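Since the structure comes first, as structure tokens, the remarks are kept for the end.
Note that this complex is displayed minus one protein chain, with the remaining chains in position.
Chain naming follows the written order as A, B and C, and within any one chain the residues start at number 1.
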Amino acid sequence: MIIVIKNNPDKKQMDNLVKWIKGLGLDIHMSKGDNTTIMGLIGDTSVVDEDLIRSLDIVESVKRIQEPYKNANRKFHPEDTIVNVDGHLFGGGHFQLIAGPCSVESEEQVIAVAKAVKAAGATVLRGGAFKPRTSPYAFQGLREEGLRILSVAKHEVGMPVITEIMDIKHLPLFEDVDIIQVGARNMQNFELLKELGKTRKPILLKRGMAATIEEWLMSAEYIMSEGNMDVILCERGIRTFEPYTRNTLDLSAIPVLKELTHLPILVDPSHASGLARLVLPLSLASVGAGADGLEIEVHNDPVHALCDGAQSLRPEQFEDLVRRIDVMLPVVGKERDK
Amino acid sequence: MIIVIKNNPDKKQMDNLVKWIKGLGLDIHMSKGDNTTIMGLIGDTSVVDEDLIRSLDIVESVKRIQEPYKNANRKFHPEDTIVNVDGHLFGGGHFQLIAGPCSVESEEQVIAVAKAVKAAGATVLRGGAFKPRTSPYAFQGLREEGLRILSVAKHEVGMPVITEIMDIKHLPLFEDVDIIQVGARNMQNFELLKELGKTRKPILLKRGMAATIEEWLMSAEYIMSEGNMDVILCERGIRTFEPYTRNTLDLSAIPVLKELTHLPILVDPSHASGLARLVLPLSLASVGAGADGLEIEVHNDPVHALCDGAQSLRPEQFEDLVRRIDVMLPVVGKERDK
Amino acid sequence: MIIVIKNNPDKKQMDNLVKWIKGLGLDIHMSKGDNTTIMGLIGDTSVVDEDLIRSLDIVESVKRIQEPYKNANRKFHPEDTIVNVDGHLFGGGHFQLIAGPCSVESEEQVIAVAKAVKAAGATVLRGGAFKPRTSPYAFQGLREEGLRILSVAKHEVGMPVITEIMDIKHLPLFEDVDIIQVGARNMQNFELLKELGKTRKPILLKRGMAATIEEWLMSAEYIMSEGNMDVILCERGIRTFEPYTRNTLDLSAIPVLKELTHLPILVDPSHASGLARLVLPLSLASVGAGADGLEIEVHNDPVHALCDGAQSLRPEQFEDLVRRIDVMLPVVGKERDK
Partner (left out) sequence: MIIVIKNNPDKKQMDNLVKWIKGLGLDIHMSKGDNTTIMGLIGDTSVVDEDLIRSLDIVESVKRIQEPYKNANRKFHPEDTIVNVDGHLFGGGHFQLIAGPCSVESEEQVIAVAKAVKAAGATVLRGGAFKPRTSPYAFQGLREEGLRILSVAKHEVGMPVITEIMDIKHLPLFEDVDIIQVGARNMQNFELLKELGKTRKPILLKRGMAATIEEWLMSAEYIMSEGNMDVILCERGIRTFEPYTRNTLDLSAIPVLKELTHLPILVDPSHASGLARLVLPLSLASVGAGADGLEIEVHNDPVHALCDGAQSLRPEQFEDLVRRIDVMLPVVGKERDK
């Protein structure tokens, strides 16, 4: 970490800063120029609060040289992490398809969709039981009953399942869930992340709507620092000024993350745009950008299921998508898991 | 709500949509032009999921006419809500100052700051016990012990206290807290909001870093829909591309909110900028914009307390700020509570 | 266009608004509900200033039903526009590669790069002569001399050329240029757009850094409204809060634009990220999203040319990219022009 000190700093404040830094177990390399003094901090600076130093009167600016994340950092773990979900491998050149309905509605619905997406190539079944909704008056999901239905479908069809957790107090209900999903709105629910870090289940961590890549990795670090190394990242769009799409899918984040971290990275093209007709092009774009898999909404009954049909593909559209992905995967050096 | 239908819509989908809307208890006013059909929905549309309709194949666009929030809506409650905190009134022309240290560190520290800010004009004492930190390796606050210290200071100095909650499981620890604060990162932690709605304590709800004004009011609605009407809003900056300040304080939001809602609105200028030297000008700007009060960090020991001194004012700076605010308040038709 | 009127509007203002709208040659369909009056405007609303109406005291909100662009609108021109550049077709299922150095430096450099990229599959040569630079102290390009060099390379190698214009007074220098590029910073330089609309040269219009898709199409409309229909759009990233990449490439814009407009759409992955190592994944992502071509920086001398080597690929990297694109193109139903 490099700290640029203002001209003619107050001596007492300067001494305090030096003493405080040394108290954190760090060494200082001081370099005085004509107009600026630069302090180089040597040692493990992940404990240092950058914002705090930046706000001191005598400090002009601060720059971190080392990334503040360790467990998630590719520098310290050059090999790809491979997360094993019931035999299906995430990361390390494997490509996975997670698919299923937006909301769990009934056993019939979930089982039908599960069979269809499995036949088309999906390896993990998704389905929302707890639904985070902007409005308290909107449908909040089937909750406990939804988890029960997912479990039935899982064993009936023979597919591991993923579903979202919204509060740590619901954790006991997730025993039969194979991947626990943390939604965008909870990406910085630190108490939740720490508790999930104490479990041994794979966690799919969605990017917060306004989270920087570094903050996202720090949230992964929260989970990993408690001992759970099976974190899968999932890009789902960030908030920008563009009103046409619900969110702007940030596909540059994929190759950037591939440099910074060893964790597997998926993309959710359904939620990012909120428009079913954008799912196909955004899925192919995600493959091109280097994603390790996709999480896609698929529903089974386009005519009657209004709610479910919103941002979802029909099974035959999903099949078509998989066929196209299969042509593309060799170009990016990946193989689809079956 | 107005739904614009695409040219030559699929008849079956159109029938489904109409049936589904009527099933929600709404009437439809259909208006067919040469190129477009427009459906006007009549009735309580707060139950209708706008995103869902927008994503239908036959729909070109959707526009809400009625706001989706009710309890928080000024249209239905034209009078200002006044929240009473131990005799101190928030809203309705009253101006309140909340002040105190960023983090609770010791009884001595908190009591000293509390006495200083009370003398200068603050009516509520703030102090962080549970601290949301981007890094798992950073200091997470004194937690339970911090709440105990706040309680001691409250009774010793005679000031109501406000502090942040990070997980609903900690609620029993907040019994002696006068205002419970929900931080920006938890603005859409809906399970937490619902539980806080069941309490009868005033809730200070900070705006999420990327939350629209409407989403913020919907989060207030989550609390109010459970019966707790004592919600105080607090603007603390939104995330933009500008790197110089940590966040961009959105002061236009103040007069906009004054139109849309009857709830009191504060501003936190300390966290928005992250720079103590911006607190004075941003506080005066907030008063000019029409805020009902400020939440400000004040620390007592500029020389030794590095951490605390970061984005905080010293007591004498806080006093100076209060003097300036007092000159301004008549201009905006407000009176400072004492 | 739909105008939602506030409750109990001032009668005089209401009359004025109605008179003004009728004066624009539009009809009004008035629909009065319990709480709201809704005015539907019938006729060509492209002349109506939406912002202006929104800001009236009696108006609650405004919603455009018809897009404000006509010439660029796919509704009125369902077939893809195909822009013919010296026999190379842009749009309509054709895929084009524009490649060349960031800045024109010398005849030798440009000719060498031109030969290399032509051999690898590029059909148009790019090269900056006028360079928009944030700093007045940075190299501003070879300007007139740069255009002369481009012209020499064009005839020597036999490739049409594209280069950026920064001020309409330079137009006479662009006679031998085949596509005139308008950079992101000039996307709303309306006087420039109008003058380019009077030429008959193809215009490549880059998206402004903070431009919405609609504003971008309105800028295309500025060119087209003067009679020049040969407009090619080029996405190059928008500004967001993410600091890791210079800009965030908005690939959702590609399929959205394919719906809204008939104009060809390219992507510039080099400028968006500012990092050569992201060009390959972002190029493949662009192909997946449905782009009609790419504009890519390629330089010839990685060791000596510091400036040029910045965000550029080396020729062998460009060749590798083209090979991968060729595998992908059938997946998106496109064919590369040769």
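Going forward, a residue touches a chain if its C-beta (ideal position, glycine included) is under 8 Å from a C-beta of that chain, and two chains touch if they have at least 3 such contacts.
Keep in mind that what you see is a predicted model, and the values were worked out from it rather than measured.
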Contact with the hidden chain (one of C:2, C:38, C:142 or C:275): C:275
Full-complex contact with the absent chain, from C:78, C:136 or C:172: C:136
Among C:167, C:259, C:316 or C:335, residue touching the chain not depicted: C:167
Missing-chain contacts mapped onto chain A: 2, 4, 29, 31, 33, 35-36, 38, 40, 42, 60-61, 63, 65-66, 75, 239-241, 243
Touch residues of chain B, complete complex, unshown partner: 210, 212-214, 238, 240-245, 248-256, 259, 272-273, 277-278, 281-290, 324, 327-328, 330-332
Residues belonging to chain C that touch the chain removed from view: 12-13, 16-17, 20, 46-47, 49, 51-57, 68, 132-140, 166-169, 185-186, 188-192, 194, 208-210, 215, 218, 221-222, 225-226, 239, 246, 274-277, 303-304, 306-307, 309-311
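To be clear about the criterion, only the chains that are shown with their structure count from here on.
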Inter-copy rotation, chain B to chain C, in degrees (Cα atoms; steps of 5): 180
Identity of the most central chain, Cα criterion: A
Centroid-based (C-alpha) most distant chain relative to chain A: C
Averaged-CA centre spacing for the pair chain C and chain B, given as whole angstrom: 39
Separation of chain A from chain C, taking each centre as the mean of its C-alpha atoms, in whole Å: 31
Contacts with two or more other chains, residues of chain C listed in rising order: 240-241, 243
